[in-house]
Every structure is written in C-alpha cells, then in structure tokens.
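Shown here: the complex without one of its protein chains, the others still in place.
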Amino acid sequence: MRALLLRDLRLAMRTGGGFGLGLAFFLLLAVLVPLGVGADGTVLGRIAPGILWVGALLACLLSLDRIFALDHEDGSLDLLATSPIPLEAVVAVKALAHWLVTGLPLTLLAPGLGILLNLDPSAYGWLVASLILGTPTLSIVGAFGAALTVGLRRGGLLLSLLVLPLYVPTLIFGTEVVRRGAEGMALGTPLALLAAISLGAAALLPFAAAAALRVNLR
Amino acid sequence: MGIEVRNLAVARGGVTVLHGLSFAVPPGKALVLRGPNGSGKTTLLRTLAGLQPATSGEIAMPADAVAYAGHSDGLKATLTVSENLAFWAAIYGGPSIEDAIRALDLATLVRRRAGELSAGQKRRLGLARLLVTGRPLWLLDEPTVSLDASAVALFAGVVRSHLAAGGVAIVATHVDLGLPEAEVLDLDPFRVRVLARDGFDEAFA
Partner (left out) sequence: MSIWEYANPKKFMQTSARALPLVVGLTVCLLLVGLVWGFFFTPDDYKQGSTVKIIYLHVPAAMMAINAWVMMLVTSLIWIVRRHHVSALAAKAAAPVGLTFTLIALVTGALWGEPMWGTWWAWDPRLTSFLILCLFYLGYIALWSAIENPDTAADLTAILCLVGSVFAVLSRYAVNFWNQGLHQGASLSLDKKENVSDVFWLPLVVCIAGFVLLFVTLVLMRTRTEIRARRLAALLARERVA
C-alpha cells in the first residue's frame, strides 16, 4: 500500500498538470473575486471565508477525475483489482494521495489568499484548521464520485454534478468555522462536525467506492 | 495448484456469450484459447481473473493465484522501466525485478521511461510484470501483440520455464505462440447462438 501511495505521489510530481493547476485555479479565483465584487475591504473580509472555501472545493474538483480514470485507461486498475490489496484500500490510498497533492497544498496556500481577500487576522488559524479537517472529505467523496464515473467517456462534467451536492455539509461547516473565528464566536460545534464528517467519510466511503469500481470493471 | 472449470457460463454486457464450458488445467500445463473475434475469450479470462462474476458454473482454483495481463499493460508513461516493475513487485510482494528484467531482455532499457519505449518493448515490460507477481496462474490476453519473431520466442521461453516451475498459463491468442505442447481449446462450440429468454422477455409471454 505504501508502494501505491508513493507511486501516485511520484506520478503527480512528474506529470505536473493536476495539482499545480488546482493551486493556480485557487489563486485565480482569489484574484478575480475582488475584481468582480469591488475593492471594498469590509465586503471582501465578510465574504472571504466563503470564497476561500468555495475556491478550495472547486480547485479540488479539477483533478478528481484523474484519481481513477488514468489507471482505468492504461489497464492498471484491472491489475490493481486482481492484486492482493483489497480494492477498498486502493480507494483509501488513492484518496489520501489526492489529498496530499491537492487538499494539503490548498490548505497551505489559503492563508496567503486570505491576505488578498482581507480576511480578519483572528480567522487565519481557524481557516487552516477548518481546511485541514475538511479537505480530506473532499478527496474521499471525490474518489467515490470518480469511482462511479470511471468507465464513462465524458465523466468529468457528470462527476461535478454528482459530487458537488455531497460537498454541501462540509462547505457549510467549514465556512462557519472561519466566519465564527473571524467574529470571535464559539466554534467548537462546527469544527467537531467537520472532523466527524471527514472521519465518517474516510471510514465508510471506501467501501461504497470499491463497490462502484467493481461494478464498473466487470 | 491447477485450475478447474465446470459448466461455466460468462456474460458480456449482460448477454451470455459462452456456456457449458468445462476444462481443467493441471500444474505445469498451458491452455490456448482460440476462437474468432467476439467469441468471448477476453470475457472468459476476465471472469477467471475475478474481475466479473460468472453467470453460472464453478471455478475451482487456489486463492490469490491469478496474474492477469489484459490488452493494456498497466504501465505508467512517466515512470522508468525499473520503477514500473518495482511498483508491481511491491504490490504483489513478489520476487526481485532483476530476474524479470533479464528474462525479457530489458536490461538496456531499465532507466528509460515507459512512455519512450516502442510498442513491442512496452509489451515485453508488461509481460515482465507477470514474473514479478510471483503468482502461479497466468491469464494472458493476446500476449504477443506487437512482438516480433525473436520476442515471441523469448516470451515462449518465459512461459515454458514458468510451466516447468509448476505454473499454469491460459492464453487467448490468434497467432502461433511456439508452444506446441500446449493444449488448445476452441471456444466456438460453446458460444451462445440463441439468446436465452431473460426475465423481460418472459414478462410478455
């Protein structure tokens, strides 16, 4: 399993494209929103938590279809399915690899973009905390969506349609943490719920995704 | 460590294509599957590999014995030859990659990226993967596509030594593999010619 993780990370590094593109998209969004909304610092500061979270979500979406589609095209997925590693573990490892090359860099980049969007200084810590706890859900749910659409020729668009509604709870609790952080309110509940969704998704969704993969391979 | 199939039926896209199939391959033997395009060779191999369920019948074989090689080689273009092999060796926990590299004459290519190889070289790398799985039951789907005559002979030698070590190979192919000792199974008699009436037909009977 470590070999699979290392291979996916190495592939992401060498192929480029995927995760660099997601980061660039995130940056673009943080530049374009003020251009559209106006330079008023108080307005930007108010919407910054939402913009950053929606941006992270969309940037994550960009590379989701690569989780399984590439392995499906070159036959690796067939070989992985007949390997001694259970397919559930393959899903979990590939979701982890996806998080390491998208969710984690996005989390690290987010405070920088917070400056551009005039985010309240007290919210930076909570921004990073909410993204660290929330972005794993994005990768796991995304892996589930990718498993559903792996055999389809134009699965990318469908994938967004399937996955985005599933992102709603994470988005709500994530932005709520940052907003409350900025306003100095208590934020234990949304933070705990955010983490709970991530843990629940990590525990259960690999099974659903592996079932979907098996259906798609037969 | 052989494989035995009893009264097997397999389906492609929900339509049964082969039925009443029974055969046994004891350890150290090879079986060559023949039949025209669309006769269900690939479907049969995928079913044996456990990638899809059989419609009916039994497959008896030891657990975790299968190494499957389909139409695509499962290679990553941006990884080198040795990285590709080392990955599959780590996944299967198989033997070291040096023997496989030597057996398929890949020694001069180990540092090259798989994307830079010719079609025949890729195929050889794909077949080298079988060796690093360390698994006894090989299921090969058109393994000699894009191999030249000398590479086919090389491949036949690899299969022969696998058999000599007590392994089993089931090969779907159109061409002569240079394995005259292998038994041949023609799939044509087992093809489904009249589609079984399924539940939806019955609904209006």
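For clarity, chains are labelled A and B in written order, and residue numbers in each chain start from 1.
Keep in mind that, in the parts below, contacts are C-beta pairs under 8 Å (C-beta built on N, C-alpha and C of every residue); 3 or more make two chains touch, one makes a residue touch a chain.
It should be emphasised that the depicted structure is a prediction, and the values quoted were computed from it without experimental measurement.
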* **Which of A:Leu28, A:Ile115 or A:Leu161 contacts the chain that the document leaves out** => A:Leu161
* Structure fact -> Among the options A:Val54, A:Ile172 or A:Ala202, the absent chain makes contact with A:Ile172
* To do: Over the whole complex, note the residues of chain B touching the chain we left out.
  => 13-15, 192-195, 198-205
* Since one chain isn't shown, list which residues of chain A touch it in the complete complex. => 144, 148-149, 151-152, 155, 158, 161-162, 164-166, 168-169, 172-173, 176, 189-190, 193, 197, 205, 208, 211-212, 215-216, 218
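In this text, only the chains that are shown with their structure count from here on.
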* Within their complex, state which residues of chain A touch chain B. => 2-4, 7, 10-11, 14-15, 73-76, 78-85, 217-218
* To do: Could you please specify the touching residues of chain B with respect to chain A in the complex?
  => 46, 49-53, 64, 66-68, 70-79, 83, 86-88, 90-93, 129
